[in-house]
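With one protein chain removed, the remaining protein chains of the complex are shown where they sit.
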Amino acid sequence: MRNYLDFEAPIKELDEQIQKLKDSAVKSGVNVDNAVAELEKALVSKTTEIYSNLDPWQKVQLSRHPDRPYALEYIEKLTEGTWVELHGDRTVKDDKAMIGGFGLLSGQSVMFIGQQKGVNTKMRQYRNFGMANPEGYRKALRLMKLAEKFNKPIVTLIDTPGAFPGLEAEERGQGEAIARNLFEMMRLKVPVICIIIGEGASGGALGIGIGDRVLMMENTWYSVISPESCSSILWRSWDHKVTAAKALKLTADDMKNNGLVDGIIREPLGGAHANHEEAAHILKSVILEEIAKLSALEQEKLVEQRITKFCAMGSFIEA
Amino acid sequence: MRNYLDFEAPIKELDEQIQKLKDSAVKSGVNVDNAVAELEKALVSKTTEIYSNLDPWQKVQLSRHPDRPYALEYIEKLTEGTWVELHGDRTVKDDKAMIGGFGLLSGQSVMFIGQQKGVNTKMRQYRNFGMANPEGYRKALRLMKLAEKFNKPIVTLIDTPGAFPGLEAEERGQGEAIARNLFEMMRLKVPVICIIIGEGASGGALGIGIGDRVLMMENTWYSVISPESCSSILWRSWDHKVTAAKALKLTADDMKNNGLVDGIIREPLGGAHANHEEAAHILKSVILEEIAKLSALEQEKLVEQRITKFCAMGSFIEA
Amino acid sequence: MSWFKRMKTGITTKNQEKKEIPEGLWYQCPECKHVVTTEQHAEHDWICEKCEHHDKINSRQYFSILFDENEYEEVAAHLISGDPLEFTDTKAYKDRIKMTINKSGLKDALRVGFGSMEGQKVVIACMDFGFIGGSMGSVVGEKFARGVDKAIAEKCPFICISKSGGARMMEAGFSLMQMAKTSAKLTQLADHHLPYISLLTDPTTGGVTASFAMLGDINIAEPKSLIGFAGPRVVKETIGKDLPQGFQSAEFVLEHGFLDYIVGRKELKAKMALSIRQMM
Partner (left out) sequence: MSWFKRMKTGITTKNQEKKEIPEGLWYQCPECKHVVTTEQHAEHDWICEKCEHHDKINSRQYFSILFDENEYEEVAAHLISGDPLEFTDTKAYKDRIKMTINKSGLKDALRVGFGSMEGQKVVIACMDFGFIGGSMGSVVGEKFARGVDKAIAEKCPFICISKSGGARMMEAGFSLMQMAKTSAKLTQLADHHLPYISLLTDPTTGGVTASFAMLGDINIAEPKSLIGFAGPRVVKETIGKDLPQGFQSAEFVLEHGFLDYIVGRKELKAKMALSIRQMM
């Protein structure tokens, strides 16, 4: 059973019609191939139409689509049984909202790190809704340093509604943990590729988001705040989230145009949630391609370019 | 009011006689200078006699003498108002049993780190009797890395009955914290001088004890276990602590003879507790001398020598 | 002007400036209600002489306390904010900036000075809460970056005094990336083995805490400052109960291992200068 967002209603309708037709054919024995083909053509064209005209708020909704693949699923599909999850920050805890470990990507060892959301009610709790505590960021950093030691590239998969704003998170230094990651990731001597696969909310996303390539999948968002929170702070009401989503320029296109991310990764027709296999396949080829390019650079050059890139971000007037 | 150990009884007696004589002179106006001088001569000779013939268990007792100066007092005397204590492990806590910070030693900036025991009942609690938790070892490491960044020598003052064996200490990885320090101290690129100023108990002591020079003050002990615990494990009773103290070869002389420490720091007559000023003075000149020697070495050489030294420790037979 | 009128002016500070710059002739301590003349208050480094309450002050005031003879050269003073997203909420960002510049006399939420402190060359960056809540936009990031460059060029330490509500939402993604940018600059400072002291003052929260404010070789704070990543209201909502007494105070943050020391403003210059001497 897949889930449909409001604006996916026409898609739902066509999906159901096709299913009904097929079911009736099974019962009646009548050949419905032509009718199904017609409907499927209509489905493609409807889906294309809807997905070509998404507004920012719709992309935000898609980034949170319940059927969307999460980090672990991508990693498992990418590494085909060679992923070994590694745990723990070596100080206080193993954070279930942040996962990491080596896996082989077409034979090449890669350190994968990502925020992990839960796939059902129980797991959502277990994964703390993809909101990491400080120990999650520290685990991530430990694993990145491990990858650096053995000269392996790092891929981070970003998908978080934010760093967890809990009491213990504050006690154990959420701010320090994220800050430390920014600092240390900036000078990792191996290629770092960061991919926003869902939600890229603020410091919680950036905490594993310093890379030589920062890429956004088509139907994701990345900004300093969620549209809802922005609305509630600036307009003092939750009702302006659509406006806020637009104002924040948080889509992949906007972020790319503003030079704040390096590229956009195409999703299958109808979004990553409509075809997990293809989404993973696209992801894999992008990662392999980028690793090949980045591995060609000298380590010093790599770090220098990374620093230079982030230092160039900003818009101001020399009055 | 100073405290006297059992075997210091003759010293106590002479101290009291001298005081009584002086008191009576004040009352009576009689000149007692000659008599006092005689007694003081006797005191010196008695003290010399006692302190030349200390057995290992007596040295253990002296290392715990309640009047003995602790790390903070030494540091303050050494740095003459230029010590700035730095706090925190940047992860979970500030451990009061482990102190650290820069101070100027005759104008030269030095990172001082040490276990700190409490000077009275309340402070003993506050300092956890000089038994650090993992965060203490992590604070120490953080400060050592800070010193390394700015190319400043490190001096550690060791005085602990052991790393704290508490529940939270285990939860937060006491073993990992000490292990990490051994590993990281081994390759610090600045001179490291470790001085046992009181008790040097096992891994808790070694956790800040990896240095280019490891020195023991005269009346201290350093071993893998306290004589009491050793007695209770090997003899299954606490009664053999004197025998255990002897068997463990834990005195400065024994440790030096076995090549497990690099040198012995002389204490004032009657022990460091009898003259804090002089003890600090001696300490200061030793530290300055060692820093001068070690600073002359290249960083790589320094690290290599340190590693080689510890790798040479051991006694075995190539059968 | 009658005495009464003066007094009234003194104790009524404009909302806009959030009590950072008490005007008029009198200052009343918000904690203990003690009243002194503004001249006396300034002489006491804007600390209440009775209860030690540290009044929130601005970059001009910090510079006057820290730079020898209050002499310093301002770095990148001319930068002002662009409007990369053409952002409009209840007001256009462009207008908000213009208005704030006019009202505050500041160009943005960070000023950078180069001068000497107890005879040692030093670059000091200092945030101004009066400029859109000390929020971090592109100008803050760029000025911070140029401050670091100045310190590297002068081979001197870099000090940053933080006081911030966090991100500048009207610069959205640009604001977020200033966290990355300032951290990047600090790696360059570190490569040159130059000390960085981060002074956290009341309040330091959000993206500033999660970037340069927590990255000091030593992190220090003024007493009782509010320091955190998530604001106390958000944390309270998350946990669904009241926060413990002193939560997110400087003293709390010290106990949890993130501050090297807390220092009163009276001892600030001497102690920072000593710390710098120890690291240089």
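Each chain carries a letter (A, B and C) given by its place in the written order, and its residues are counted from 1.
The rule we apply is simple: a residue touches a chain if its C-beta (ideal position, glycine included) is under 8 Å from a C-beta of that chain, and two chains touch if they have at least 3 such contacts.
Just so we're clear, the structure is a prediction, and the values are computed from it rather than from any experiment.
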Shown chains touched by the chain that is not drawn here = A, B
Missing-chain contact, candidates A:Gln19, A:Ser106 or A:Asn151, resolves to A:Asn151
Using the touch definition up top, pick the residue from B:Leu248, B:Ile264, B:Ala279 or B:Leu294 that touches the left-out chain.
-> B:Leu248
Of the residues B:Pro69, B:Gly130, B:Gly203 or B:Gly271, which one touches the chain left out of the display?
-> B:Gly203
Missing-chain contacts mapped onto chain A | 82, 84-94, 102-104, 109, 135, 139, 146, 149-152
Residues of chain B touching the missing chain are 163-167, 169-176, 178-180, 182-183, 186-187, 202-203, 206-207, 209-210, 222-225, 230, 233-235, 247-250, 254-255, 258, 260, 306-307, 310-311, 313-319
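The definition used in the following text is that only the chains that are shown with their structure count from here on.
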Count how many hops through touching chains it takes, at the least, to reach chain B starting from chain A.
-> 1
Chain pair with more C-beta contacts, B-C versus A-C | A-C
Per-chain Cα centre nearest the global Cα centre, belonging to chain | C
If you average the CA atoms of chain A and of chain B, how far apart do the two points sit, in angstrom?
-> 54
Between the Cα centroids of chain A and chain C the separation in whole angstrom comes to 34
Between chain B and chain C, the Cα-mean centres are separated in Å by 42
Contacts with two or more other chains occur in chain B at residues 90-92
Residues of chain C touching 2+ other chains?
-> 256-258
